[in-house]
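With one protein chain held back, the other chains of the complex are shown just where they sit.
Labels run A, B and C following the written order; every chain starts at residue 1.
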Amino acid sequence: MKAWNTWERVLLALLVVLLVVFGISQPGFMSADTLADSTFNFSEKGILALAMALLIVCGEIDLSIAAILALCSLAMGYAMRAGAGPVGIGAAAVLTGCVAGAVNGVLVTRYKLPSIVVTIGTLSLYRGLALVALGDQSISGYPEVFSTLGNAYIGEVIGVRWLIIPIEFVLLMVFAVAVGLFLHRTVMGRRVYAIGANPVAARFSGIEADRYRFLLFVFAGLMAAVAAILLTGRIGSTRPNIAMGWELDAITMVILGGVAIEGGRGSIVGTMLAVLLLGLFTFGMGMANVTGIVMSMVIGILLIVSMVLPRLLKRKGAHA
Amino acid sequence: MNTLKKNARTVRREWLLLLIIVVIALAVGARAPVFLTWRNGLDIANDSAILAILVMGQMLVLLTRGIDLSAASNLALTGMACALVGKAFPGVDIVVLIALALAIGALLGSINGWLITGFNLPPIVVTLGTLSAYRGAIFVASKGAWISDQDIHVAIKGLPREVWLGLPALVWFALVVLALSAVFLNLRCAGREIYALGGNPHAATYVGINVPARLRLVYTLSGALAGLAGLLWVGRYSIAYTELAAGYELTVVAACVIGGVSIGGGVGSVLGAALGVLFIGVVNGALPVIQVSPFWQQAISGAVILISVAVNARSQRRAGRQILERQGAAA
Amino acid sequence: ADKIALVVKSLGNGFFDAANQGAQEAAKELKNVEVIYTGPAKATAEGQIEIVNSLIAQKVSAIVISANDPDALAPSLKRAMERGIKVISFDSGVRKDGRMMQLNASSNALIGEKLVTMTQDAIGNTGEVAILSATAQATNQNIWIEEAKKVLAQPAYKGLKLVSVVYGDDQTDKSYREAQGLFKSYPNLKAIIAPTTVGVAAAAKAVQDEKMVGKIYVTGLGLPSEMAGHVKSGAVKSFAIWNPIDFGYAAVMAASQFVSGKVTGKPGEVVSLGRVGSVTLDANSEAPMAKPFTYDASNVEKFAKFF
């Protein structure tokens, strides 16, 4: 339940090493522009990872989160076509996200189904609905606000030119702090841990486990909606295959961040460090023109090594 | 009589699935008679064959409470390896290629098994990692190039088009794998132990089951079957490339779930899983025939998964232990 | 050396590999130019955006891109232009404000017409026809299909009936299954038009496997090396493509013109494409490279050696 443990320290050290290595090997990597721009690549994924971290700590998982994102983006498109203003478009996304998350939540809590199976099903269902609705078209022409939200820097908006931090990244940080405070400092956060660590004992202690599970699924839908608003704004178009496969990226971030897949352990600090680590790592490799697929191979290996290494060291320690 | 009731329950579930499949087939056939032809049946069988092979591997893993998310990546990597070997050595025999596919697949699978048992890691995380790692390895091995029709070894291409005793070779492969799986799970000691350790992993060590060895076996078998499927896939579509069958692992898991294999381990039968495959095959085959927009395919398969797990969960829910004497059940 | 990045829809696609050959050729000819060949593994816009972002950080001189989505790429390419990077799109275009020039392989109208005339050559004046496309979002395929539909609407082609458009997502296996589905749904189908190199090969293969050769003809846009076998088997009578090597070459040549400041992308400007000739930008800053070239049994073997 602690936010700052050994694993977080390891991640921070790795982050420093990464910055030094890329800073030396990739000219231009350590420039403010580059670092700021690199955050575009992972801000939305980071937002998904925050919701995923809460769910995994609570012993659940949501594989449909990226499909919900697609559905929310679709809702934005329809709202725009129906003549809604920016607020209406945003509200449509949020509403869709919450409903889609609630469907997951109901299936998991009401029908007592394992969340991995439920969300494999809703993954196909949501993605499929987006396909049905959109077919061979794409929607574009969103109001300027969204493009600003997705592409602009905070400095441009508040009139401080030198402050080149993307709005997306600022939002990610705000959410990270909020989710971190929630999980590590509040009563409800402690209960989330308890449910993940031992759902039966948690219920016996008077914790309404199912209500928390349900709300966390809705929250995942909400975060998917936020990510949808940002992503749709950033790329200015909605297609049914938007954010395809991002659920696995989010899960990878969470696990690398030290959250145990079986629930009850992990921290938001770790998750955010992993988001930064993976984001900057892929960006740096991208600058070296390493192809995406090789990057994901390296990340896959990294994921396994990060799990194996602590155990190997522990074993060594036990022998010594 | 307790057992009778029990068996009746599970058997009924499988009959129900079969019934649904038949009803769908007839309904589609009523609208498009071509659907009920022998040819179409063979097409569906052909399309389902590779899925069936993968599902048998995945089912073994699910029975032990694991999951093998790397199956599709393994398939693609093995397929690419076979295609490359076939390209480099045009003289190589198909038997050698099959053996090679099984061996490479098994090797990749055993890496999963080794990581899971050797370091006591959760299967979902390990196979999530190898999912990316194997996929990337294809790119590295092929330097990103596609191996297309003209470079695929003739024997690999020819194999899926072979017809033996009136049935396509792919179907034979699937039937043999199904039969071997059924024998393995029902009549071999190791198969029974897989059910046992999936049902209660902790207790398994107490009765002398070598759990790590069994887990390694299961992941290796799953890998070997994925490898075989890779060779067949490359042959059937005459192509090998990095993104081959990407995302197919979820279809495989879905087929298992529809077929009544429990994610929680220890529950599932070869017959059920095979029917799950057939179900997906029939639905996918039916959609284009009744001219449902192809865009509906994915949404429908999602809905089917949800409905079938909900039905499964209801039928498997403990019938409730009865302490009170039932009314009128006086001795 | 100036770095020019060639960003393609996805890596491993034979068409783009050939285009890269031409691009490298152009780099050699231009000297002092380095071509970076890159693209995502899956044909997605998000993947391309990540690549564009890292190209901006590398401060390349120009980006030459075939986009997976005309709108999605625009914002990050705009940022690239703000940072002084020249952006031109080729093959599958980017929205007007996201690039300085769009180089089309050919004119869209010509391609649409070509697809229909090849079909007519294969099956005569009457019969059911279906289209097997790439992804449902692919910009250029959708435009060609529109153009082909316009041509089909002309009285001269009223016997040809377009019954369906399906999408194989530029994946061989999916395209193959879609083709099979077409055979079943439309027993009277006479031709499949596949305006994508992946789809046309898969459809031809499906025709061969299902023993439909002579009954159903496949035509479309394909690579000679992949299609030679199918022409021989009779599943395909003719197909068309522009020369992808030339295409890659021309795109890089155009980019270098922008880098050296010789052109800026205003309508009416003449852009020199080296050995391929030169083109004039239209009102949308677009230009076609050449007419599509038809391949059939008489010449396919010869070209199969090249791409």
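Everything that follows uses one rule, which is that a contact is a pair of C-beta atoms (placed from the backbone, for glycine too) under 8 Å apart; a residue touches a chain by one contact, two chains touch by 3 or more.
FYI, contacts and distances are computed from a predicted model.
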Protein name, per the UniProt record, of whichever chain is missing from view ("D-xylose ABC transporter ATP-binding protein", "Inner-membrane translocator", "Hydrogenase expression/formation protein HypD" or "Sarcosine oxidase subunit delta family protein"): "D-xylose ABC transporter ATP-binding protein"
Give me the visible chains that the unshown chain touches, in label order. A, B
Of A:83, A:159 or A:206, the residue touching the omitted chain is A:206
Can you work out which residue in B:266, B:285 or B:302 touches the chain that's missing from view? B:266
Among B:25, B:115, B:128 or B:196, the residue in touch with the chain that has been omitted: B:196
Interface residues of chain A toward the undisplayed chain are 1, 185-191, 193-194, 197-198, 200-208, 264-265, 318
Residues on chain B that touch the omitted chain in the whole complex? 2-3, 6, 183, 186-189, 192-193, 195-196, 199-200, 202-203, 205-210, 266-267, 318, 320-325, 330-331
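What we mean here is this: only the chains that are shown with their structure count from here on.
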More Cb-Cb contact pairs, comparing B-C against A-C, go to A-C
Which whole number of Å gives the spacing of the CA centres of chain A and chain C? 35
Chain B touches at least 2 other chains through residues 139, 144, 242, 295
Which residues does chain A have that touch at least 2 chains other than itself? 135, 240, 245, 291, 293, 296
What does chain A use to touch chain C in their complex? 28-29, 33-34, 37-38, 40-41, 135-138, 140, 147, 150-151, 231, 234-237, 239-245, 282-283, 286-287, 289, 291-293, 296
Interfacial residue positions of chain B with respect to chain A in the complex: 67, 115, 119-122, 124-126, 128-137, 139-140, 144, 242, 247, 250, 253-254, 257, 263-264, 293, 295-303, 305-306, 309-310, 313
Under the definition above, what is the set of chain B residues touching chain C in their complex? 32, 34-35, 40, 43, 47, 139, 142, 144-146, 148-150, 161, 233, 236-239, 241-246, 284, 287-289, 291, 294-295
